[in-house]
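Removed from the display is one protein chain of the complex; every other protein chain stays in position.
Letters A, B and C mark the chains as written, and numbering starts fresh at 1 in each.
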Amino acid sequence: MASTFYNEILTDHNINPTHKYKMEDATFSLEGVNPSCGDDVVLYLKVNDQNMIEEASFFGDGCAISQASADMMCDLIIGRSKEDALRLSDIFLRMIKDTITPEEKEELEEAGILEDIHHMPARVKCAVLGWHTMGQIFRDADEGKIDKYDGKFEQ
Amino acid sequence: MASTFYNEILTDHNINPTHKYKMEDATFSLEGVNPSCGDDVVLYLKVNDQNMIEEASFFGDGCAISQASADMMCDLIIGRSKEDALRLSDIFLRMIKDTITPEEKEELEEAGILEDIHHMPARVKCAVLGWHTMGQIFRDADEGKIDKYDGKFEQ
Amino acid sequence: MTELSKAEREAEDARILSDFPILDGSFVYLDNGATTQKPKAVLDAVNNYYLSMNANPMRGLYKLSIAATDAYEEARDTVRSFINAPSREEIIFTRNATEGLNLIAYTYGRAFIKEGDEIVITIMEHHSNMIPWQQLCKEKGAKLTYILPDEDGTIAEEKFRSYMNPHVKLVSMTHISNVLGVKNDIKTFARIAHENGAVFVCDGAQSIPHTKVDVQDLDVDFLSFSGHKIYAPMGIGVVYGRKALLEKMPPFLFGGEMIEYVTTEGATWNELPHKFEAGTVNDGGAVGLSAAIKYVNSIGFDRIEEREYHLTKMMMEEMQTLPYVHILGSDKPENHHGIVTFTIDGVHPHDIAAIFDEHDVDIRAGHHCAQPLMKFCHTPSTVRASIGLYNTEDDVIKFIDALKQIRGEMGYK
Partner (left out) sequence: MTELSKAEREAEDARILSDFPILDGSFVYLDNGATTQKPKAVLDAVNNYYLSMNANPMRGLYKLSIAATDAYEEARDTVRSFINAPSREEIIFTRNATEGLNLIAYTYGRAFIKEGDEIVITIMEHHSNMIPWQQLCKEKGAKLTYILPDEDGTIAEEKFRSYMNPHVKLVSMTHISNVLGVKNDIKTFARIAHENGAVFVCDGAQSIPHTKVDVQDLDVDFLSFSGHKIYAPMGIGVVYGRKALLEKMPPFLFGGEMIEYVTTEGATWNELPHKFEAGTVNDGGAVGLSAAIKYVNSIGFDRIEEREYHLTKMMMEEMQTLPYVHILGSDKPENHHGIVTFTIDGVHPHDIAAIFDEHDVDIRAGHHCAQPLMKFCHTPSTVRASIGLYNTEDDVIKFIDALKQIRGEMGYK
């Protein structure tokens, strides 16, 4: 058997996620779904007046990749500004589609383990679900379209 | 070049047909058409009280095979009884579809040259057009369906 | 079905595997419900067609085109006798089972289903035998009813009968479910549907590769299936239709070869089966399907059914010893026809399939184009292993080996 893609970091984030819970007092929440796989994740963000992400969590069903990716993302963005989170998201999405520099990968911390996902094109949508949902939250918020708890977004 | 199917007997019946004319006083006439090729031939028969074919002719457009076959058929059936003509038609159709005995082939006279048509499946309908039309005339006549000059029959 | 000795079985395995060059032992192919691998005889037949007789069939007056026509019509005869259709005019070549079912809905359906009529299907239908009827009912104002099977996936005669009423004008049902593997009693249901005055459409996509399908014995009005699931190339499929119905149906696609006369005002249609085969046909595909049928016949459904049953039983018995593995549908291998769909506690189906792939075992994950059935089974998605005539005990052993490692690899102790 070849080396497994499902390494300990990934499986641990899947089985014992740190940030998987419903957040009652979130500033924003949005449901992200991936119709072809059936992944369905609500992302919750608590953002303060300085546009700082104070708390991030997710809840829902999905494969290990979507779950672990969302958990690692929450790890990464908590305590960061909106701008910084979006910059990291951009790096992550470029990593999945194409290539990034070693320095950029460093910045992604554990989420960098998903680099090899481009060998599994069917799973790309799983890996990016949480990240896309975060991007959508901030876009919708900018346009004043999002309200607590009621968004739904399909990729 | 291989030996041609278009031998002198066939081409002569096509270019100089003996029986190609409109018959004004026919007992029966019926238009036979072959949609896939565009062959379109009216067959005329003058049949007396004893069911004897006194005169036979055809008129219309079509390929050499349909024209020559109709002309050879007229040659063969003139002066024969309806029953005899239908018996010969049956032999002819069996020859085209399958095989017949040498004695049977003898009976068809010149029309026997069309035996090889089964190597050219696309032309079978041309070869049998006149013969099928004759059969249809007698069937329609038996049922009282046919009137002078107004039948049309598609195979 | 005759059981073979171990040596006999191994000899047969080797003989069959040698016919399938892609199956070189480097991976285990258990996604036969999705599509099948092709024997060399099929690839050779298609190549031979293109290397020695390729031309546009029909109407050609030269030798090559006549050879192409003969090859095409020979393929039609092969299909006719394979499904025991009364006549060759009842065999229409399509692209796949999906197109065939749409053809029936678009032509028979649009011409004969009226407002207030009812169409009965089952909850276990593949989307291809569900959405065409949903659309038709929406367009016509007709009602679509779904038969719900029992827990184990079976539909009892009495249950079927309870769905009949004078409004039911059409019943469409899969012969074998692509998820549950269960075989519906088409013969009985078609008889009851006919007594009720309804036509009966059978989706044969999953049965054709696994069991003898005789349209006269089943007495169905329509049957649709795909070549690619029975070891033929992609891009060719078949609709069988009862002649009396095909004759009164309007055509589906319009164009070359399906017409008789055309004027600027309108057109008349060619005779059967050409009326339903518009445009240049897929002669190479038909030749491939004919070769595939001959290959299947050369092994024989007796052997195919025994082989597939033997492996299904072996696979299910092993799986049933694992408490965290749950098989959908019946727990009896004879109700599975080579199709075993399952879940593993705590592991998402996509991850299961991906880990199987790391073990070089190819199975499918997802909703298997049967979302309403998934919902009925209370599971968003599942994984499916499906057996073909070339699978061996060794394949099952490798499958079970991988299966046993999955929870561990996913971090469960």
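Going forward, a contact is a pair of C-beta atoms (placed from the backbone, for glycine too) under 8 Å apart; a residue touches a chain by one contact, two chains touch by 3 or more.
Everything numeric in this text was worked out from a predicted model, so none of it was measured.
S.K.: Sort by label and list the shown chains the missing chain touches.
M.R.: Looking at the complete complex, the unshown chain comes into contact with A, B, C.
S.K.: In the complete assembly, which of C:366, C:388 or C:411 touches the absent chain?
M.R.: In the full complex, the listed residue that touches the missing chain is C:366.
S.K.: Take the complete complex as the reference. Which residues in chain C touch the chain that isn't displayed?
M.R.: Within chain C, the residues that touch the unshown chain are 21-22, 27, 29, 31, 34-35, 37-38, 43, 46-47, 50-52, 54-56, 59-65, 95-99, 101-102, 105, 123, 126-132, 134-135, 138, 144, 146, 226, 228-229, 233-236, 253-257, 259, 261-267, 278-285, 350, 353-354, 356-357, 360-366, 369, 371-372, 375.
S.K.: If the missing chain were put back, which residues of chain A would it touch?
M.R.: Touch set of chain A with respect to the missing chain: 35-36, 120-123.
S.K.: Could you list which residues of chain B touch the chain missing from the display?
M.R.: 1-2, 4-6, 8, 11-12, 14-15, 36-38, 61-65, 120, 122-123, 126
Keep in mind that, in the parts below, only the chains that are shown with their structure count from here on.
S.K.: Max contacts between which two chains?
M.R.: Looking at every pair of chains, the most contacts join A-C.
S.K.: Can you compute the centre-to-centre distance for chain B and chain C, using the mean CA position of each chain? Integer Å is fine.
M.R.: 48
S.K.: For chain B, what residues touch not just one other chain but two or more?
M.R.: Residues of chain B never touch two or more of the other chains.
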